[in-house]
Structures are given as C-alpha cells and as structure tokens.
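Heads up, one of the protein chains got dropped from this complex, but the rest are sitting where they should.
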Amino acid sequence: MTNLGIGLIGYAFMGAAHSQAWRSAPRFFDLPLNPAMTVLCGRNAEAVEAAATKLGWNETETDWRKLLTRDDVQLIDVCTPGDSHAEIAIAALRAGKHVLCEKPLANTVAEAEQMAAAAAEAAAKGIRSMVGFTYRRVPAIGLARQLVAEGKLGTIRHVRAQYLQDWIADPEAPLSWRLDKEKAGSGALGDIGAHIVDLTQYITGDRIAEVSGQLETFVKERPVAAAHSGLSGEAGAERGPVTVDDAAIFLARFGSGALGVFEATRFATGRKNAIRLEINGSEGSLAFDFEDMNELHFYDATEDPATAGFRRILATEAVHPYVAAWWPPGHLLGYEHGFTHQVVDLVTAIAEGTDPAPSFADGLQVQRVLAAVEDSSASRQWQEIPS
Amino acid sequence: MTNLGIGLIGYAFMGAAHSQAWRSAPRFFDLPLNPAMTVLCGRNAEAVEAAATKLGWNETETDWRKLLTRDDVQLIDVCTPGDSHAEIAIAALRAGKHVLCEKPLANTVAEAEQMAAAAAEAAAKGIRSMVGFTYRRVPAIGLARQLVAEGKLGTIRHVRAQYLQDWIADPEAPLSWRLDKEKAGSGALGDIGAHIVDLTQYITGDRIAEVSGQLETFVKERPVAAAHSGLSGEAGAERGPVTVDDAAIFLARFGSGALGVFEATRFATGRKNAIRLEINGSEGSLAFDFEDMNELHFYDATEDPATAGFRRILATEAVHPYVAAWWPPGHLLGYEHGFTHQVVDLVTAIAEGTDPAPSFADGLQVQRVLAAVEDSSASRQWQEIPS
Amino acid sequence: MTNLGIGLIGYAFMGAAHSQAWRSAPRFFDLPLNPAMTVLCGRNAEAVEAAATKLGWNETETDWRKLLTRDDVQLIDVCTPGDSHAEIAIAALRAGKHVLCEKPLANTVAEAEQMAAAAAEAAAKGIRSMVGFTYRRVPAIGLARQLVAEGKLGTIRHVRAQYLQDWIADPEAPLSWRLDKEKAGSGALGDIGAHIVDLTQYITGDRIAEVSGQLETFVKERPVAAAHSGLSGEAGAERGPVTVDDAAIFLARFGSGALGVFEATRFATGRKNAIRLEINGSEGSLAFDFEDMNELHFYDATEDPATAGFRRILATEAVHPYVAAWWPPGHLLGYEHGFTHQVVDLVTAIAEGTDPAPSFADGLQVQRVLAAVEDSSASRQWQEIPS
Partner (left out) sequence: MTNLGIGLIGYAFMGAAHSQAWRSAPRFFDLPLNPAMTVLCGRNAEAVEAAATKLGWNETETDWRKLLTRDDVQLIDVCTPGDSHAEIAIAALRAGKHVLCEKPLANTVAEAEQMAAAAAEAAAKGIRSMVGFTYRRVPAIGLARQLVAEGKLGTIRHVRAQYLQDWIADPEAPLSWRLDKEKAGSGALGDIGAHIVDLTQYITGDRIAEVSGQLETFVKERPVAAAHSGLSGEAGAERGPVTVDDAAIFLARFGSGALGVFEATRFATGRKNAIRLEINGSEGSLAFDFEDMNELHFYDATEDPATAGFRRILATEAVHPYVAAWWPPGHLLGYEHGFTHQVVDLVTAIAEGTDPAPSFADGLQVQRVLAAVEDSSASRQWQEIPS
C-alpha cells in the first residue's frame, strides 16, 4: 500500500491526540493509504526529540519549513497555536502538501480568508485541506446529523448549544498562552465557542445568518506562571493581564429562521467539557452532552403520546457512524476516537481525490460568525454574517 | 349524590395520606358516590380529636367497634399497625362495612387467610374489600402494566426489583413500632418488600412460584426512644432488641419461568424511597424508579437499532392512567396522588358492584410469598409458594 | 381561630390549582388564620355553580364587584386572564381586600405600575398583596436560594434558564386565548418567560439590568377552535392570526455583572414543562429541572477534586423548605404543592402583618424586564431595565 508521510507540527495536547489518531487509524479501519508517522516538528530540539520518542515519530525537525521540502512528507498536520496557522498552512499548500489544520482556522478573519483562498487554489491541483473540528466525528454527532438529514426533526425551530468548562473559574489559575490574544486570538469564544458553531451548523445543515452577543472577561489579571515569568520561586507574585474573553454568550438566527442560543465559558464550575446541544424541530428533538458522549437523546413527536419520550440511544451499534470498526455494543469510545475518525475521513478523501469536510472555507465561515459575535458585543446590536 | 360515609382508624402517616385522598378525590374525579369524612378513630381521645380537626374529619371515636354500628359509616379504612388488621377488618366485613385495609394485609399468613375468607363471604353479599398497595396507582406503573398486557415486552425473562431506604442505617436510630415483631410482624420484608412483590406481579400479570431468600438484622439492639421508655432525659441510655429484619434479599422464579431478583432494605444509605423495577422481555424492557415516579423508561427491541434506546416517558399525558383529571403535561404528580387514585377505584367498584383489586386474596398471596422468603432464609433452600 | 374568607375569581386551570391549595394548606400546616372557601366567581352562572360544587366552594357570584362588598370575604384570589388583573386587583385593594394575583401581574407595564402603586397604598393600611410566582415555593428552589444566600456559590458568573414546552409545536394546534394578545398580553415570553425571570432573580438575589432579545411567531395562523368560532362541525376550516410570540430568547446582564441566557418557548418538542435553571458561581454551581422538580443538583468547587461532583439532592428532607409538613424522605411532592406553600406564606404574612413576597412591585419589575425584551427585539439593540 502507498505510504502517506505525515509531518506533525506541535506536540502538546493536540499533538498527542493527533499522534494517537495516526497510530490507531490503520489498526481499526481499512485505509486506502498507509499513514507513516514520519516527522515531528517543534522549535526546541531536545523537547521535540523526547516527544517524538514518546509519541512514536520516526524523525524530528525544528524548522517547519524543512517539512515542506521533504519528499517523504505528503501531509502537514498543524497543531500549533492559532497565530501560526495561516503562515504554515498556506506555505504547506503551496508546497503541494495536504494540510490538516487544528481549529480555530486562524486568529483573524483576514488570515482565514487567505487560508481559504490558498486551499481553493490547492484543491484545483488535487491538494486537500481540512480543519480539525474533531467533534463532528463523535458517532452520536454523526447520527444526529443523519436524523436531521432524513427529516426526522421536521422544520428546525430551536438550537441551543453550550460549551461549558471551568478550568479558570479560580481567579488564581495562572496565565497561559490560551489567555493571550496574541497567541490564541480569542478566548472561550474561539477555543470552544467555535466548536458549537461548527457542530450546530453541521448537524442542522444550516448556517447562522446573524448574531447578537456579549463577551466578558471576569478576571482581568492573573498570576504569571513561573515558567513564563522566568522567576522560579516567585510564581504568583507577578500578575499579568488576561487579553481574551472568559466567556461568550450569543443569540443567533439561522438561515432557515431557526432561533439559536449559544454559550461558551471557562467559568461553569463543575462542568468539565460539557458540549451540550439541543435541537427542537416540528417533528422531533435531539439532545447531546459530550460528558456522555456515547449517547444521543432523540424524541419523535410523531409517535403515540402514550409511549413517546426522549430515547437514550447508546451510539455504540455497528450501524452507527464509525462504530463497526471498534468494539461490540455498549463498549464505549472516548475523546480520542474522534481524532482517529478524522484521520480516516481525511486519508480516504485524499485517496479518492475528493475534498474533505470541513474545508478551510467552512473554517472561514465559522471565523466570520465568531467575528460577528465580537463586533456585536462591541456595537450592542445584531450583526449579520457576510456570506 | 349518595354519600359514602368513611370511618378511618389510625391517624399517623397513613391516616394523613388517606385523609388527603378522601378529601381530594371528589375534587378532581367524577365519583359515583360522595365520600363523607365522617369519623376518625383512635384510642387516645385528646389526640384523635386534635387529629380530626387537623385532618378534616367530622367526628371522632376511641373504640373502633363503635364505627361498625354507625349507620352513617359505610366504609372502614384501616390504617393501624399490622397486628390489628385481621380483627378489625373481619369484624367490619361481618358488620356489612366495605373495607380498605393498609398493607401488609396481616402479620401472619394464618390471619391473612381468615381475612381473605371473610372478604370472600362478604363479597357474596356485595360488601367490597381492598388492600392498600397504593403504588399500583402511580400513573407510570399503570402504564407499565398496560405495555406488558399489550405484549410490548414479548416473553418476560427477567424481573429485578429493589425497595431501598436508609432511615435506620445509623445504628443509633431509635427503636420504633416498625422494628417490633409483635406490632409490625416483619421488617423491611413486610413493610417495603411487600410492595415490590405486589408491583412486579401486577405489572407482569404473573405470580412468583418459588423463592430463595435471606433475611438479616444488621443492628441487633437500638436505643429505646424516650417516648417508649417513659424516662425523659434518659433517651439512649436504655437499649432494646430489634426483632424484625433490617433487610431481605431473595431470588424468585415466576410461574412463566421468568427469573426474579428482589431486595428490600432500610440500610441503603442515600436511597430514600427508591422503588426500582426493571423488567426485560424478549421484545422490550421497562425501568422505573419511584424517586422519579413520573417517569417510565421503555425500550422497544423491535425498532431500528440505529434509533432504539430507552425512552424516558414522562407519564403526565392525558392518555396515561388517572392523569386526565389533573394538570397539563409535565406538571408532576406526587406521592399522595396514588392514594387518591386508590380511593377513586375503590369508590367506583363499590358503586358499580364489582370487586376492586387488589383483593384480600391478592394480599394473602403476597403474604405467602413473604412467608416463603422467611422460611427459605431459615431452611437455606428454595421454597415453593402454595397456591 | 379567625376565618379568612376567600373569594376566588376564575375556575379553569389556575382556579383548580388554587382551590386545591386553599383546601390542603390547613390540613398540613399550622396556619394562624383559617382560610374559608367562601365564594367562587365567574361570569357564567351555570358553569360557576358546577365548578363551585366540584372544587368545593360554598357560594358563587357572577359579578366580581359583588365580592368586594361582602364582609365574609377578606381576600380576593385573581385567577383570570391577564387583561382583567389590573382592574380587579386595584378595586379589591381599594375595597380593603388582600389580593393574591396570578402572574403575569398585568398585560402592560402601565397597568402593572398602577397595580404596584395601589398595592403600596393598601400596604400602608395593612392590606397585603402578592403575585403568584408559585414556582418559588418548590422546595428545591427554596433550597437553591438558601445556598446562594449562604455564599455557597461565591460570585455568580452565569445564569442560564429555559422554560420549554411543546403544546403548540404542531401547526394545527388550535387558537386559544393564550395566543391572543388582547387577552394574554404576551405569548411564551409573558406566560412562561416571566417565571424564569422571577426564579433566577429570586435565587440569585440579583436583578437583570439589561437585555438583548428576539421574539418569534413561527406559526402565524392557526385553526379557530369550534368553541371560539361558534360553528360546530367546521372546526379547522376557519383560521385566525396568532398575535403573540411563540418563543422568546434573550441575553441578560445582571446588576452584579453575571451573564444570563434565557429562553422561553412552546415549540420544544418533547419538553413538556421543563423549567431548567443553571447557575455557576466562582465556588459552586446549581442545576434544576422542573421535570424532576424534587431534585436540586449542587456542585461545591471547594471540595477535594477526587470526590467533587454534582450532587443530586433529593429535596424531600424535613430540613428542606416546606417539607416537614408532608411525607417522609423520598416521598415526592408534585406541581400543586407549590400553590399550597404559596397560600401558607400569604396567610402567615397577613396574620403577622408583614408584606409577603413576591410583591406587586416585584411583579412590576418582572414586567419591565419582559417589556425590555420586546423593545430589544424590535430595536435589535440592548435595552436597559428602568429601575
């Protein structure tokens, strides 16, 4: 089988998740190409070397540009913070490498536009690109989309979506790159709000047309972590500004007229990674919570009222998306499986010569929604999403 | 409308619940007779007077035999501890009074047999009797029985039933009449185990044929409550023996061959009144927990596996048993409503000249199951239920 | 004990609920006054007579003004549609009658202002008034307020509240007075949105300062019900306009800076009466769903992370608000109990000479929030709430 050499840039949280995906995908799925874990890239030579050994990559590089010149690398997997996505991804596409880019696509709409343009150009030459909205690949989410597409919900009336975390609810939680606008571009809105924008659009097959939002930074200053301040033993003494939002809430109107209510926060004490979605249509409803990610709740309003009720579907049956490759019913999948499924879909698209989804254009559209939320928060008015 | 004069004996927990039922039933249901809260009976004149005022009864008596001679009393409602059920109920039936008797029917099988015989004799003369297995009247339970009767579960394979409480899990919880074999006849087995025997037989329409059980009294001595010891200021100093079981567990084989697993305990810390039932048939399953008493969970195994799942049916629709008389969907009923429904069914049967269920014969059969569990615990063998 | 004569106006859904409350309250609680179910009032003599018999009222009137002149009536309980609240309540207060008025207080802010002014005037003379936000009296809600007041949640960051129903999700559901702006004043916003505005303010002890909202009427025309059209046999042929909102969504900013997200709809298929509240503070969180109304979920963020988790508190312990009067732990209360508790609090306040809450002024403030949501929906901008 033909190899597909992978060059992964970044080896923190996302790097580890992507590594596990590249490693596991061919062991459970029949892939048309054989992904090779060729090279891991990071700026610190010693650290990247250690990471490569740990995560199972054959070689390392410290300059991502080198990856673009290697013949044994056909795909660049971008797991860096958002501020370098545009530069790397555009260069990679121009160098003829397929690109998988973590979300959010970029830190600004302008960058995202350039990336989408580059992706379109590359696509014309058979070079593929995908943005990593990995939660689309949770089987219960795939099932949700199927049910909507089959018309089981009728006309969609309501979308409510929350992405709730609590890791900085404590005002003494230290600063990190995710709280720095230069690096991260955005806070809860871009980091986790982006996911629920993508998921609700993906499931409904509809797009957000306009929004009214509000951003908030509850804790405006935080301790500088020792590692960042360079002053060991004095962690906590120095404080620095939080330059991104802690939480974002917004109303939305979908193209179809459905009403949406969105909330992304890192201050929901007790909620660890609660992606909660609920969709109400004229003929049925769906509910999902990532903290029970193997379950989809479905209400069929056309049934006999005596026995109608939300069904807890354990999305672990062979008929559910991706599941046949794994374990018997009731043997749960976890967080990392979404990354494996993402790789499966991407490799399949590359081999088949089709454009995988979500595309960079899809990522750009999400970025525009997020930008409209920010604008709306400033203008205190509804804001339309340019198409 | 013709009055149905009620004489209620006992005014503690059950007396209060029955009073609320007699008071509420005609306000929500169209009854064929008008229940009159005629007389409340208890041994302590002062206490029963106060209770009658509080609970809304017109008159009081201190000798239950007086009730049997009153022309304005047509129904005796027995809410005393089990040791007086047989004497009162038999006398009342012989005096031509309809009888509603709290469960368990009696403290011994022998007593229960006499009661069932008296009830059969009385029935021949148009005098009705019913035993108070009130949980049958929870709408979700009625729905469960309907679904089984309609064949939605196919062949029943498994019954699992637990009645879990924790009010004496603390070894320093004081003695009460419920822990005294003379008064109560039995502990967890008779008090709460009786309910799950009745409920599972009611829902499945089947009967337990044999059992293997084990009783246990975890805490063998407890503080004598001040009120019982008569020694104010010295509560806790004196200790007395617990003469009933704290917990009972048993396996069962139903007539149809279905396997049953039962558990009744007052030592399940954190479970307050958890009547948990689950029934698995070849074509579907049901699950119920009284701590969410307005819900029935139903799994239909004949459905498309892509969307099959336990449905949480909120049994608050007008099509559900008893519900049309109350509130709109989603406006929950509570514990006391079962008592109201019980009264509705009883009054209706009296007016229509039919025998209400559960009959004293049904109560006797439950008693035989409980006795077989006790015997089995002693013999360490399976025990058949005489029919 | 002194009687408190009640005159109830209206005998539909709310009339039945209030009747059950007046009947039950003295049977479970020690009231300082004895509520007498003196007179039921409605315009149709025959219908009100039948209702009085059914619901247990001594006499009837067809003109509510007559109630104000009766010496045996000390309290007017207003259960009519919103368009008559102001006229009746103001007249009653001026006539020296205490008033319990169903929510929403009025159909317009102007009316509500007049009512609040009348209530303030009356209060100076010892005449009490209360608006019927009955859900405040659910024990789990009372507990929620206590926990916030005790500081268990720290600084409140997020409030999310949904009131979800589905009774008109079907476009063929007929018109009713609740869909008529003249009668009802408002649709989902005023009918059910009012409750979550009141509840979240009650629990947090904070008030909404500004809102950004959107109203929607998904189904603009509906069949005229036969009863309304007067044309039996032709129901469905005639259609009439829906003049209120089907759904309302809004963002809110509380006085403290907390972010709020609200949603009220009658189009959430499968949700029957789901009042869902979640409050996140710096030190803890609360969650509630009326479809499991006996439960409060509480997360304590100050606990050891190894065992921290949302606790499902079954709010049926004697230590919980109102519960000691009822049943043992785990024996659930239902929808109607909130009305009983409301009556208990009102009668107690009257006897003690204190002003009960929520006052008409509280009702007015809720009305102002709702009006601001409507204004915001029209202006597409944030709207402040006048104080």
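Letters A, B and C mark the chains in the order given here, with residues in each chain numbered from 1 onward.
Just so we're on the same page, contacts are C-beta pairs under 8 Å (C-beta built on N, C-alpha and C of every residue); 3 or more make two chains touch, one makes a residue touch a chain.
Please read these numbers as outputs of a predicted model, since none were measured by experiment.
**Q** Identify the residue among B:Gly10, B:Pro81, B:Pro104 or B:Gly281 that touches the chain left out of the display.
**A** In the complete complex, the chain left out is touched by residue B:Gly281.
**Q** Just name the one of A:Leu55, A:Ile141 or A:Ile385 that touches the chain not displayed here.
**A** Answering carefully, the residue with contact to the hidden chain is A:Leu55.
**Q** I'm checking contacts with the chain that's been left out. Which of A:Thr200, A:Thr316, A:Gln342 or A:Ser359 qualifies?
**A** A:Thr316
**Q** Have a look at A:Ala92, A:Leu143, A:Ile279 or A:Met293 and name the one touching the chain we're not showing.
**A** Within the whole complex, the residue contacting the unshown chain is A:Met293.
**Q** From the list C:Ala91, C:Ala308, C:Ala325 or C:Ala357, which touches the chain that is not on show?
**A** That would be C:Ala308, which touches the missing chain.
**Q** May I ask you to list the residues on subunit A that touch the chain which is not drawn?
**A** 13, 16-17, 19-20, 23-24, 27-28, 54-56, 165, 167, 271-274, 290-294, 314, 316, 327-337
**Q** At which residues does subunit C meet the chain that is not included here?
**A** Residues of subunit C in touch with the missing chain: 143, 146-147, 297-298, 300, 305-314, 317, 319-320.
**Q** Touching the hidden chain in the full complex, which residues of subunit B are there? Just list them.
**A** On the subunit B side, contact with the omitted chain comes from 157-158, 160, 162, 164, 166, 169-171, 212-214, 216, 218, 247, 249-251, 253, 257, 259, 261, 263, 265, 267-271, 278, 280-285, 299, 301, 308-310, 380-382.
We take it that only the chains that are shown with their structure count from here on.
**Q** As a test of understanding: of all chains, whose mean C-alpha position lies farthest from that of subunit A?
**A** Relative to subunit A, the chain whose C-alpha centre sits farthest away is B.
**Q** What chain lies closest to the overall centre, CA atoms only?
**A** That would be C.
**Q** CA centre of subunit A versus CA centre of subunit C: separation in Å?
**A** 41
**Q** How many Å are there between the centre of subunit B and the centre of subunit C, using C-alpha atoms for each centre?
**A** Inter-chain centre distance comes to 35 Å.
**Q** Could you tell me which residues belong to subunit C and also touch two or more other chains?
**A** 271
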